[in-house]
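A selection of the complex's chains, in situ.
In order of appearance the chains are A and B, and numbering begins at 1 in each one.
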Amino acid sequence: MNVGLIGFGRTGKSVASVLLESSDTRLEWVIRGSANPEQKTAAECLGIVSNNPARIFGRHDLSMTQLLDRHPVDVIIDFSCCDGLELYAEEAARRGIAIISAISQYPEERIAQLQALGAHTRILWSPNITLGINFLILAAKILKQIAPDADIEIIEEHFANKPETSGTAKVIAESLDKPCDEIKSIRAGGIVGRHEILFGFPNQTVRLSHESIAREAFGNGVLFAAQNLLQKDHGFYSMQDLLEPYFFERSVAG
Amino acid sequence: MNVGLIGFGRTGKSVASVLLESSDTRLEWVIRGSANPEQKTAAECLGIVSNNPARIFGRHDLSMTQLLDRHPVDVIIDFSCCDGLELYAEEAARRGIAIISAISQYPEERIAQLQALGAHTRILWSPNITLGINFLILAAKILKQIAPDADIEIIEEHFANKPETSGTAKVIAESLDKPCDEIKSIRAGGIVGRHEILFGFPNQTVRLSHESIAREAFGNGVLFAAQNLLQKDHGFYSMQDLLEPYFFERSVAG
């Protein structure tokens, strides 16, 4: 599977390092905001020894048509910003290239655009593209169905100067019909990120929790998403749509 | 729903108190090992004010036929011991009364007996009949399917003088194809019971944990089991069989 990556900030770099080290994917190119006159490869920038030295292009170095003609890919992965879509979305959909966007928030019209493009290719949008968090959300929704009377609390812990409630915690709250202002936000030191969904019963407690160790977790989520998305029909998917078949397969029984 | 309870030890009493306080069930009678010459009701024994003063019979006070003729029930709940089946199983199956057994261990022949009786009535056997633990096991099996390479650790904590690895932890281990001797058992003070299933990924950790507060949790599990079992066809079920439909319902999507 050949992939292209849009965005080479802190998270984009972590994702690139996972892609470079995966035997299942080939990172064909990276697009970043600034130009790359020194022609450094992604592998060089990241200090990774790889016989696949993914080239880096500046956003304005060449057109998407030129890039995809010369360096075709199966999937485009977007860790840039909410305007990144302007660069590649229409062209990718025309060519049937799958799109995986990890942008945390889009305005309404961008979401509508992605939904429309889903007629022509496979599109996944996941603001928190980790396996762990998305599994947690699905599991919590199921437990809520089993035990509708249980009390639910959502607790998130992050580094001291993270300004507001974590976006992931808000997604969890919305999934469980909890008001976002009831989320308990802990802020201390350098905590990378921890989310806990607590179900309180009269005589027992169930806690589902997720701790982030490093941003490379997003890269592992991207690998899972890419592998599963390519087996889907055209359409607009969430990470939970990809996970659901695992919940519905009868083989866990017994 | 009218229910009868076999067994009035520490856990049996806790279950009786939940049944007496539930508006969905009527606890019709209790059978205990010793006779009850004072004719005390279960409500009196438990200090509960109830207009349903469930009668207590000693095991040898009258035959099951007499009891079920005079005080018919929809479900028999068994918190006695592995020989309790002798008392009621054949008679209950003949009358099509559902059976819920929470006995922790049965010899092979008892399991075979229950499976055979499943041709005539609905039978549930669950060694740990709490919602929380059984949900945890199903959720963990699914996460293992999603992420077969994740490392799994099972940790259980109980009061200081609990002699060996918890039976529940062993069931968890078997469900996840983990050797039981890799379970980590913590023993300290008066901890009621805590089970944690830890999934370790390179860059993230997922913990599914369950804490017992009081044995009344078994009573809540019995209520859930009874309500769901009566909607099933004849057969021999586990608690996970009853929970699975909640995992497979499409409505959690989106």
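Odds and ends about this structure:
FYI, a contact is a pair of C-beta atoms (placed from the backbone, for glycine too) under 8 Å apart; a residue touches a chain by one contact, two chains touch by 3 or more.
For clarity, every value in this text was computed on a predicted model and none was experimentally measured.
Summary of assembly composition: all chains derive from one sequence, 2 are present in place, and the complete complex in the structure file consists of 4 copies.
Methods note: only the chains that are shown with their structure count from here on.
Averaged C-alpha coordinates put the centre of chain A at 40 Å from the centre of chain B. Across the complex, chain B is touched by residues 130-132, 135-136, 138-139, 141-143, 145-147, 199, 201-217, 219-220, 224, 238, 240-241, 243-244, 246-253 of chain A.
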